[in-house]
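Note that this complex is displayed minus one protein chain, with the remaining chains in position.
Per-chain residue numbering starts at 1, and chain names A, B and C are given in the order in which the chains are listed.
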Amino acid sequence: MKIQVLFFGSLTDHTRLSELIMDLVEDTNQLKQVIMQSYPGLKMAKFIIAVNKQMIQENTILKKGDIVALMPPFSGG
Amino acid sequence: MKIQVLFFGSLTDHTRLSELIMDLVEDTNQLKQVIMQSYPGLKMAKFIIAVNKQMIQENTILKKGDIVALMPPFSGG
Amino acid sequence: MKEKKKHPFFLQGAIPAQKVADDLQKHSTKTAIGAHSIFLGQVRSDQHENGLVQAIEYTAYEEMALSKMEEIREGLFAKYELSCMHVYHSLGTVAVGEICLFVFVSSKHRKNAIDACAELVELIKKDLPIWGKEIYTNTNTTWKVNQ
Partner (left out) sequence: MKEKKKHPFFLQGAIPAQKVADDLQKHSTKTAIGAHSIFLGQVRSDQHENGLVQAIEYTAYEEMALSKMEEIREGLFAKYELSCMHVYHSLGTVAVGEICLFVFVSSKHRKNAIDACAELVELIKKDLPIWGKEIYTNTNTTWKVNQ
């Protein structure tokens, strides 16, 4: 089992994809590093992270099968 | 020319009419006295007065042709 | 005053639900509008000691209500940045479950429409010479008192 990463809104302008599967990493900080190496455009982007649909504020340990969403500021309504 | 007096809402339960024409009286205090003699039920009723569609708080001088409305608390909406 | 067209304020009997859709649809050409705030008053089947409400019969000092409504309208247009404002109130009998008040305020950004609509509803209840008489299923009546 790996980790599923979802990209939303303006972030997809940088990634050109909305979803990827990657090998398990330690935590969300490490995930950001790996992702930003592949998509350097994200370094300038403002986003928050949800792990399994729960917004996180701090670095969070990841486990197999987690779904990590990178989300720019919301603009619904 | 005389004065037109209008009654609204629950006040018409006491007056059994919605409008009357009376001889000119000095002011609204005197008007209340005259009206309450004819319709003593109004003595217990809570109402405010409008002269020519303007709500008044204090005793107000009346002149020929004035329209005086006796209005119980509003309950629209 | 952004809008000059005159609508009636008082409507005889209940306000049809369909009117809300029709009025909303008319605003689709006003492309500077971003927010509509709508309030609807519906007659409740309250249980009172005199009986169960089955309808409210509305009467008003119409001329004064219209002139007061114009004042309220101008005050709110001066206070909030609004695109338009429409208000309808029933006269006569409105049965339980039917609509007796329809308030519709539109603006560019949501805060103006929401705040103006809320304030307008309070002013309509407080300042307009309108009276509701509750009619009970047992044919008793009582004059409504606003909370």
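The definition used in the following text is that a residue touches a chain if its C-beta (ideal position, glycine included) is under 8 Å from a C-beta of that chain, and two chains touch if they have at least 3 such contacts.
Everything numeric in this text was worked out from a predicted model, so none of it was measured.
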- [ ] Just list which of the chains on display the missing one touches.
- [x] A, C
Task: Full-complex contact with the absent chain, from C:H7, C:H48, C:K79 or C:R110 - done: C:R110
Open item on the list: Need a quick check: the contact residues on chain A for the chain that isn't drawn.
Closed with: 6, 8-10, 13, 50, 53, 69, 71-77
Task: Those residues of chain C which, in the complete complex, touch the missing chain - done: 17-22, 24-25, 27-45, 96-99, 108-110, 113-114, 117-118, 121, 147
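Throughout what follows, only the chains that are shown with their structure count from here on.
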Task: Distance between chain centroids, defined by C-alpha means - chain A, chain C (Å) - done: 48
TODO: Compute the distance, rounded to whole Å, between the mean C-alpha positions of chain A and chain B.
DONE: 72
- [ ] List, in ascending order, every residue of chain C touching at least 2 other chains.
- [x] none
Task: Contacts with two or more other chains, residues of chain B listed in rising order - done: none
